[in-house]
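Heads up, the thing below is written out as structure tokens.
One protein chain is absent from this view; the other protein chains keep their places.
Labels run A, B and C following the written order; every chain starts at residue 1.
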Amino acid sequence: MKLLLLLLVQIFPALAQPTPKDVEKVMQRDFHARGQAGMERVVQDGIQRVCTETHDRPPAELAKRLEADQMKTVAFPQGSLIGDWKRGERIAQNGRGMQWTDAPGAPTGGSCYNCHQLSPKEISFGTIGPSLAGFGAKRGSGPDMQRYVYGKIYNAKAYSLCSQMPRLGYSGTLTEQQIKDLVGLLLDPASPVNQ
Amino acid sequence: MAGPMKMRATLAGGNTEVRVLMTHPMTTAQSGQPLHFIQNVTVKLNGRAVIEAEVSQAVSRNPVFSFRLKGGAKGDKIEVAWLDNKGESNKIETAVA
Amino acid sequence: MTRAFAAILITCFGFCAPARAQDVKTEIERYRQMVSEGSPAELFEVEGEALWKKPQGPKQAALEKCDLGLGPGVLKGAYAALPRYFKDADRVMDLETRLLHCMTTLQGRSREEATQRVFGNADRPSEMESLSAYVAAQSRGMKMAPGESHPKEKAAYELGRALYFQRAGPWDFACTSCHGEEGKRIRLQELPVLLKPENARSVVATWPAYRISTSGFITMQWRMNNCYQQMRMPEPAFGSDATVALIHFITVTGKGEVYSGPGNKR
Partner (left out) sequence: MNRLRRTLLGALAALLAKPLAALATWNESAFGAKTPQDALKGIGAANPTASKEIVIDAPQIAENGAVVPIEIVSNLPGTSSIAVVLEKNPFPLAAKFEFKEGALPYLKLNVKMAETSDVRVVVAAAGGRYYSASREIKVTIGGCGG
């Protein structure tokens, strides 16, 4: 029976549902490097593979294990993690960086407002992620909270394996200082997010 | 050469509704490009001017205007013409449908 | 829009007053409604018609004999039946891929020359954009019915669906990252879930479209290209199987809707 199925798939490959590996091969054939976006980007890592295969619903056990692996990638700086919220606001507004149209090395943004509400003054915000308005006012700004926010921005997959949020530190999108500035935007009592 | 124009003139509720599209960059002084924008728009009904407009660079690129003319009948000739700050111009004529 | 103007808009966050989410949604919908009442998309149709009839290439031929699926030169309803399998090319093609095919075969142009500038801008729209506007407009009022019976059409659908879920790149994005859950938006832009017919139908019925923010005309091939750019991925080749598969998958999902484009987009 299994053999027959395999045979059928061989005869009618068109009818089979392509696996992530098949899709990757198609992309390697049909895409080309442009600007800073090299072809290595179409190659999936383990997490991307698992999330694609499970349509973002990985088995709990596996997720826990892989999340722990991701946590090891987070490099927490020493001392206070609260940077300048004013710079943080600019980073949150900026949706550029890492695209083939962006100059490599140019300051990149965090694209935060694309998906989150932050400062209630900004009415143009996305809703893919939860609203973060009043985040620090509600949760405080102690060392644990600083660590949580820093880690979440650095590598969101360490907290929720198939989160739609990019791994902004791990991927090299944002620098340590930029992430600190975003932590400031979220936690600093003077930040508009907490007004 | 001036890009295309499009116009629609239809009877609605006893009046004539005119909608006209113009191809024009409408560049502003702030854009860093040479200032280039439509300054005058004239609407004629059967050869007689019924609307005369002066506009600025604040009108959006590829301008779209809607007008209403009193009464009207099928076959009435509507003409809309524009003239820009460089002296370029274009016009379009259509019959009320 | 100019860079200076964009910069002014971006600084808006400092001054925009807070508003209730529901009011914002209602007002943005009203904005879109008012803008769509007079769309410069029609200007591109006029340009496209001229290009369709213009002799070009080494063979100095017009595209008027181009077979978009319903026979040489048949425009009425052709867009509504795309993408579809074409025997002469032995592959599934969307409108732009087919136009490119006609440019190379009928007009004798090289693929390199014909694809040199497929995405234009407001100052100089591309040939592909104007032609897409013209051809698509000839399907207004007709039901979208892409090809679904040929094995290669079925395979394109499956590949398109798989691509939709494929997560990759430095930001781990798939199409589903933005277009996976209903009722979500980026900034103020609502995001259709193109896995759902009720979401895909209005999308399929209004592309290609005039783009308000750039005053240009945008096509489905551009949409795929620009999404991958924003997904931080390398560039998909114009008219490649991957892009056609995605377009086919989306069109099949939204089939049955009466075509009302070219529409207006943000």
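Assume a residue touches a chain if its C-beta (ideal position, glycine included) is under 8 Å from a C-beta of that chain, and two chains touch if they have at least 3 such contacts.
Source: prediction; values computed, not measured.
In terms of the touch definition stated at the top, the absent chain reaches A, B, C within the entire complex. Considering the full assembly, A:109 is the residue among A:18, A:109, A:166 or A:192 that touches the omitted chain. Interface residues of subunit A facing the missing partner chain: 93-97, 99, 101-102, 109, 111, 113-114, 123-124. Subunit C meets the missing chain through residues 1, 5, 8-10, 12, 15-17, 19, 23-24, 27-28, 30-32, 34-35, 37-38, 186-189, 212-213, 215, 229-230, 266.
Annotation for subunit B: contacts to the undisplayed chain at residues 15, 26, 28-30, 39-40, 42-43, 45, 48-61, 63-70, 81-83, 85, 87, 89.
The rule is simple: only the chains that are shown with their structure count from here on.
Rounded to whole angstrom units, the spacing between the C-alpha centres of subunit B and subunit C is 29. For this pair, subunit A with subunit B, the centres built from the Cα atoms lie 49 Å apart. By the touch criterion stated above, subunit B contacts subunit C in their complex at residues 3-6, 19, 21-23, 25, 28, 30-33, 60-62, 64-66. Looking at the complex, you find that subunit A touches subunit C at residues 12-20, 22-24, 26-27, 29-34, 37-39, 41-44, 47-48, 51-52, 55-56, 89, 93, 98-101, 113-115, 119-128, 157, 164, 166-167, 171-173. The touching residues of subunit C, when paired with subunit B in their complex, are 2-5, 37-40, 42-43, 46-47, 122-123, 215.
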